[in-house]
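Missing here is one protein chain; the remaining ones are kept as they sit in the complex.
Moving on to subunit A:
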Amino acid sequence: MTDTGTVETRPRRDRPGLRSRTVPVPLLVPALIGLAFLLLPLIALLVRAPWRSLPEQLTSPGVWEALRLSLVCATSATGLSLVVGVPLAWLLARTRFPGRGFVRALVTLPLVLPPVVGGVALLLAFGRNGVAGQWLDAWFGITLPFTTTGVVLAETFVAMPFLVISVEGTLKAADPRYEEAATTLGASRFTAFRRVTLPLIAPGIAAGAVLAWARALGEFGATITFAGNFPGRTQTMPLAVYLALQNDPAAAIALSLVLLAVSIAVLAALRDRWLTPP
């Protein structure tokens, strides 16, 4: 049926339900413009990359230190987001409590907050002199700013909403009757969540985790504001790129290429493994 509709346009117009392989022009043109808009800056980066000096730019130990720190922090931030973000998403999707809409809006706040403002807010909350931070300092002697833990927290703050939104969407689309059946058969609500809901929404969790990981990897504003910039401790790739840009754009482009290559490799590998659409 679909094979016959490819060439002629008239049968398609007569029967709107018929699937066709031709793409309507009003969709194709904006789609191609959108694709070009996204790809052109990347192509420009590749065209203007300092290919000749690239090997020497990339052999400096600072690059790998920053890359290692970026990967460690982004992965830790994703882990932290999973541990608290999935239960939060479940709470928002499966329970009813007054002001739920408001709580959901608050969860998405870091999405609209300029990351630098997020960093200042984190300082005011968890800084040495912050609302909660002063007690952390007084009771446990823990100070978070200017530490690697600070980087992880800043990235989690910015990236977790992506995970929560994604998981909550999947939970809402998932049929709650499976869980209800499980509880009817005697499982506790937590067992039902663990044995029925989690496997059901695993693809959504994976997609959300990848999204959060990617966002954490590129995080700049909140990180530099909350955790500062010190090579090997808090200087992640985006910070190194920004500071190199100040006086050595060639080095900045080289660093960006590394970050780009690593993230594309990771995302492509993950996509093939877990995120293939059914």
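Note that in this section contacts are C-beta pairs under 8 Å (C-beta built on N, C-alpha and C of every residue); 3 or more make two chains touch, one makes a residue touch a chain; residues count from 1.
Basically, contacts and distances are computed from a predicted model.
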Report task. Have a look at "Peptide ABC transporter ATPase", "Molybdate-binding protein", "Glutamate synthase domain-containing protein 1" or "Chemotaxis protein CheX" and point out the UniProt protein name belonging to the hidden chain. Result -> "Molybdate-binding protein"
Report summary line: Where A:123, A:222 or A:253 are the choices, the one touching the absent chain is A:123
Requested in this report: Tell me which residue among A:77, A:224, A:237 or A:257 touches the hidden chain in the full complex.
Outcome: A:224
Report task. Tell me where the left-out chain touches subunit A, residue by residue. Result -> 120, 123-124, 127-129, 145-146, 224-225, 227-231, 234-235, 239, 242-244, 246-249
